[in-house]
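My questions will all concern the structure given below.
And now, subunit A:
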Amino acid sequence: MSTPLLEVRDLTLRSGQGRVIVSGVDLTVGAGETIGIVGESGSGKSMTARALMGLLPRGVEVSGSVTYQGRELLPGRRGRRLHDDFAMVFQDPFTMLNPLMRAGRHISETLRDPRGRRLRGAAARKQERVRLAEVGIHDPSVADRYPFELSGGMRQRVGIAATLSCDPTLLLADEPTTALDVTTQAEILALLKKIQRERDMGMVLITHDLGVAFGMCDRIYVLYAGQLVEVGPSAGIERRPLHPYTQGLLDSEPPADRRLATLTSMPGSVPRASDVLGTCPFADRCAWVADECRRPTPLRRTEEGRSTACVRIGEIGGELARAGRRQGAAVPAPAERRDDLLVEVRDLRKDFTRAGRTVHALRGVTLEVGKGESVGIVGESGSGKTTLGRCLVGLETPTGGTVRIGDVDAGDYARLPGRVVAALRSRVQMAFQDPYSTLSPARSIGAVLKEAIRLNGSAPGQADGSGRGRPGGSGRRLDGEVAELLALVGLPAEYAGRKPAALSGGERQRVALARALARKPDLIVCDEIVSALDVSVQAQILTLLTRLQRELGVAYVFITHDLAVVRQVTDRLYVLRHGQLVESGATEKVLDEPEAAYTRTLISSIPARTEKETQP
Partner candidate 1 sequence: MTLRALAAFLGRRLLGLVLLLLIISFLVFSLIYLAPGNLVDALLGTGEKSPQLVAAIEARYHLDQPFMVQYLLWLKDAVQLDFGTSIKLNESVTAVLADRMSVTLFLGVFGFLVAVVCGLALGIAAALRRGTSVDRGAVGLAVLGVSTPTFATGLILLWVFGILLGWFPVIGDGDPTFSDRLWHLTLPAIALGVTGTALMAKMTRAALIAGYEQDYVGFARSRGVGGLRILLVYGLRNSLVPIVTAAGMVITATLTGSVLIEQTFSLKGVGELLISSINNKDIPVVQATTILVAVLVVVVNLLVDLSYFAIDPRTRRA
Partner candidate 2 sequence: GSSGGGSGSTSPTGTTLNWAIASAPRAIDMYGDFSANANVVSSLVNEGLVTLGNLKLKPALATSWKRTSPTTYVYSLREGVTFSDGNPVTAEDVAFSFNRHLAEDSTSQSVSHLKTLKKAKVTGEHEVTVTLTKPDATWVYDPMFAPVVEKSVVEKAGEQYGAPGGTVVGTGPYTVKSFSASDGIVLRRNEHYWGPKPAFEEIHFSYIADPNSLSLALRSGDVDGSFGIALSNVSQFERLKGVTLTEGDALATASLMFDMDTKPFDDIHVRRAFAYAWDAESFTKNVLRGHATPANAISSPGFWANIADPAKVDEVFTSIPAQPFDMAAAARELAQSSVPDGFSTSISYPDSRPELGQALQVLAENLKQLKITLKVTEIPYTQWSTLISEHKDLTIQIAQWNPDYPDPSDLILSQYPSSHAVKNQYNLSNYRSDKVDKLIDEELASTDDAERVQIMTEILQTVAKDVPNVNLYWPKTIMAIRDPYTYQNYNGMYASELWVYNVSAK
């Protein structure tokens, strides 16, 4: 390892009310070295990066030490970069560029001529061209376009070019690819790696995706609830994690290459940093928790280059390794069951016309779902997955083609008699991506579920009434049913009294599923229901989904862009591109022996983890 470029010691961040956000973080970055900071949502990754950039929000106090080439940079001036040699790539290419400024201007606005004046005119244009070429954009007209005229990948490239315009020696990248397509993701990561090597920059990559971290970084810092729980070289951590949390993360991450019988998931969710101060932050979720975990657990060096905060690692090390191995076993996907058709979609087409322009979202899609079957739909962003799902539940009216659900032609819900719609509603339900807005904010969980249950009470044929005072049973019986539903999705009965605001994302998604289940549907359309969740919570939900399928025999149309996830929960797979089907078949078969070139690209873009871990 080269001499450290950046050295961070005991970095602690406190919010205005004195709540700790990040405590005692130590980092080292050498020139030409890439380190990764991984951790789930809210663990303080972004705040750490912002502290290093000097971009902390007002009210957040920083303490500790940050030295760059031996010089102390803290406390620094508010609103000012900590050091001019630092630069940062932002997460969301859709929001990080000034919408009213030419793309090229982002690059040239910080460039100066030798006399220190801002570059203008031809000189600026020339620099813009050169620097765009560096990030792989060779079309000079891009510089003159406005951000809204560029695709996400292009914007991220422009952003990177702009970031590089100050010729930094240290690059921070905060989840630079999470907002992008899988295929674009891979390209951008490769680009970053290439530039980092060429310029011999130090790089801090922030990600919640262990796969990405392993592929990109020399050393990884695992952050949990504002504390570092493990530090080590990527290869070492990937092979053998030295903290139960790291192990849990690895286990929760579904493997892309095989289907597991069960995904292990850590119970509970990430606590707030301030609530676990002075203890092992993972104690409440850890299977090996002991009294000593309730005391401060500083990072301890264990072996060459590796540190862990787990005080019991010596005792449980072996057990930890075994636990990981137990998950490893792959199971074959269930056999195809196509005999009992639930949904039959033929040549489905859907056009959107807005402001005079027509978008062909679906261009003739044919699809079948059998009873109790789980069908996956994958494809890049904008391929029409969501549109397809919404057509199934009548939220969109198809432009052409047919949708049959059971023996009903469900093409246009608006034309169907209320009785038929009511019957359809009790057969097909939907769950949505954003857990935070999927529940009425003003009503309690219990009220939401009761409303759904009451809709069942009304006999088909009069379902479209007011819904109030329907024969749905007495209050007590309703309460009982609500408790049953909550239990079904693994929530305690007292959650009935809570408002959605008092629930975590994972819990909301469970409630949303319970609400769908209240109608006792044959099919639930799940549109990216786990993509907004942390891996540990994602694993919980995926486990829940498979359990429900097993116990209730409900079928899924599972929409996702994550091939690893889709392998875990679906039997058959449809691959969509530009509103057209490019491939379909048994999930295993499509993923393992893809026929279409597009499918192969998709699969190769997955930031794959190596197979080593399956070795006993």
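Throughout what follows, a residue touches a chain if its C-beta (ideal position, glycine included) is under 8 Å from a C-beta of that chain, and two chains touch if they have at least 3 such contacts; residues count from 1.
The candidates were selected such that all candidates are chains of the complex that A comes from, given by their letters.
Note that this is a predicted model, so its numbers are computed, not measured.
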| item | value |
| --- | --- |
| Complex member touching subunit A, one of 1 or 2 | 1 |
| In the complex with candidate 1, residue positions of subunit A that touch it | 50, 53, 55, 58, 79, 81, 84, 86-88, 90-92, 95-101, 106, 109-110, 146, 148-149, 159, 162-163, 165-166, 355 |
